[in-house]
Structures are given as structure tokens and as C-alpha cells.
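Missing here: one protein chain of the complex. Every other protein chain is in place.
And now, chain A:
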Amino acid sequence: MTTAIATSGLVKTFGSTRALDGLDLTVNTGEIHGFLGPNGAGKSTTIRILLGILRPDAGSVTMLGGDPWADAVALHARLAYVPGDVELWPNLTGGEAIDLLGRLRGGLNKRRRDELIERFDLDPSKKGRTYSKGNRQKVAIVAALASDVELLLLDEPTAGLDPLMEVVFQDVIGEVKAAGRTVLLSSHILAQVEKLADTISIIRLGKIVQSGTLAEMRHLTRTTIEADTATPVTGLERLPGVHEARVGDGRVRFAVDGEHLDGAIKHLSGFGIRALTSHPPTLEELMLRHYGDELAAETNGNRHGALR
């Protein structure tokens, strides 16, 4: 397996803010890599370094075998980018912006462009200033996906999309994956990437704190189960790996470690399951598991900083 992106010890500071603090990120060719982290963790900064828009203070980066800063133009021909905050030209239409970005990148697939516009239900003849955030996002997504590139750098691409469009987006990314392209997909919401990502890296305070497949990570985490049963559940607390069990009449809620999920469900089925919901761990839970209080304090700090 070849490596599409490899960074090592990446550091980037803005004044007194240490946006990246020794970031080691590896993305393999052909995979969809979820890049997860709370707001302000350094996702956008990383992607901008990969684009040669920012220059790192220390550390090394290789992308598609080149140096993103020195070989920017050559590399840009092989990748497409969707920014986190899409800003369009007020007096260019969405269609013009798509063509502009696509052709400046080296050409775009006209048929694919029209098909994507159709699927994302975008009106390409409206002026940039009249688009909502979601529609601006769609313009950038169509522009990026309409060109046949090896690598897609997507910075929170679905942030402004409604759930229906998010499904369309997932379908399209699925096709991209089938075509063997590499995708770096950033988000601060686990649910947005878990359906798509083969592997995930979690970034926090400018460092990668966990990396691996979601299954591997899930293994380390707990799933929350809620069930309605015919007869009251007993003996749940004694099962290995079960936590925070709350049993009411005919209703039970508990968290269970990934490796003991099977045993817990088997136990439940003995009481006649009538309804069952399971919540996979959220990003917050994944991280809480590892950082607990420290993280809670920090999230508040970040809120404050986000007003900048």
C-alpha cells in the first residue's frame, strides 16, 4: 500500500497560538481517511499546509510524492479542495464558479459536472452572493468532484448541507472511493465520517491522538444500548464490560464496551426484546474515554477562542 499523505512532526504557530504541535498524519492511497477533531483542533491548518497555502514552521510533509510548498502547482493538478468556509464571488454565478475552479485546475468533466449539479439540486445561474451557506458548499463540492483527480481534500464539506444532501454526498463519495481515489475528509462530527471512512485520525490541540480503523477504535469504546423488553431485565450489572446500567420497568439503558457487546445482547434477548436502539460512540465519547475532565475544561476554552 502506498502513502498519499505523510506528515511528521508538523508544527505551525500563529503568534502565540500553536495550531499544530507535532502532527503525524498518514493517509494511504485509495482510502477514505476521516480527519476528526473538535473546532480549533488544527484540521483546516493541516489541510492548508497540504495545499501549500501555509508554510509549516517545522516538520516534514510529503503528498503524492511531492512537497506541497515547493511543488504546489504540479500537485494541485492532481487534487481538488473543498474549503471549510466557502466564499464565492458575489457577481459570478455558481455555474461560473464551478467552471472557473475546474478549468483552472486543468479541466473538468462536463457530463459529471451537470450530473452533480442535478443530484445536488443546485441552481447554477444564481449569483454567488445570493447562495446560502449550504449552496455555497455545494458549489465547491461540485467543482471538486467534477474533475478526475487522485486526491480530494475536503474540509468539513457537509457542514452546511441538509440531511438529504448529506446522503447524496455520501453516495458520491462512495463512487469516488470505488474509482480508487484518495479522500481526506475532515469533520468535527463522527457521525458524518463514520459511514464513509476506512480509517480515522483524531486530532486534538494540533496533535494526532488516535489513528486507526473505526472498528479498532470502537473496540476501545462503549456503545450505548436502549431496549424495551417483555420482562424486566435482571443480572445486567454482573455482565463483564457493562456500565451505567439503568433498569426501569420494561426499559433498560446501559453502555457496553465494544468487545462485550455480543454477550450483552445475548443476555438481553432472554427477556424478549421488543425495541432496540444502539448509539455508536460519538467523537466526544471517543475522546472523553481518553481525556475525561481535561477535555471538558478545554471545550469551554475553545468556545471562547472561536469568537476571534
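Convention: a contact is a pair of C-beta atoms (placed from the backbone, for glycine too) under 8 Å apart; a residue touches a chain by one contact, two chains touch by 3 or more; residues count from 1.
Throughout what follows, contacts and distances are computed from a predicted model.
Hidden from the displayed complex is a chain whose UniProt protein name, among "2-oxoacid:ferredoxin oxidoreductase subunit beta", "Cytochrome (Ubi)quinol oxidase subunit III", "L-lactate dehydrogenase complex protein LldG" or "ABC-2 type transport system permease protein", is "ABC-2 type transport system permease protein". From the options A:Leu10, A:Leu51 or A:Leu161, the residue with contact to the chain not on display is A:Leu51. Across A:Ala140, A:Leu161 or A:Ile202, the single residue that touches the chain missing here is A:Ala140.
Residue A:Glu96 is the one among A:Glu96, A:Asp148 or A:Glu285 that touches the chain not shown.
Only one of A:Val86, A:Val193, A:Leu214 or A:Leu261 touches the absent chain when the whole complex is considered: A:Val86. Listed residues A:Arg129, A:Arg246, A:Lys266 or A:His279: the one in touch with the omitted chain is A:Arg129.
Where chain A meets the omitted chain, the residues involved are 44, 48, 51, 53-55, 72-73, 76-77, 79-81, 83, 85-101, 103-106, 124-127, 129-130, 140, 143, 153.
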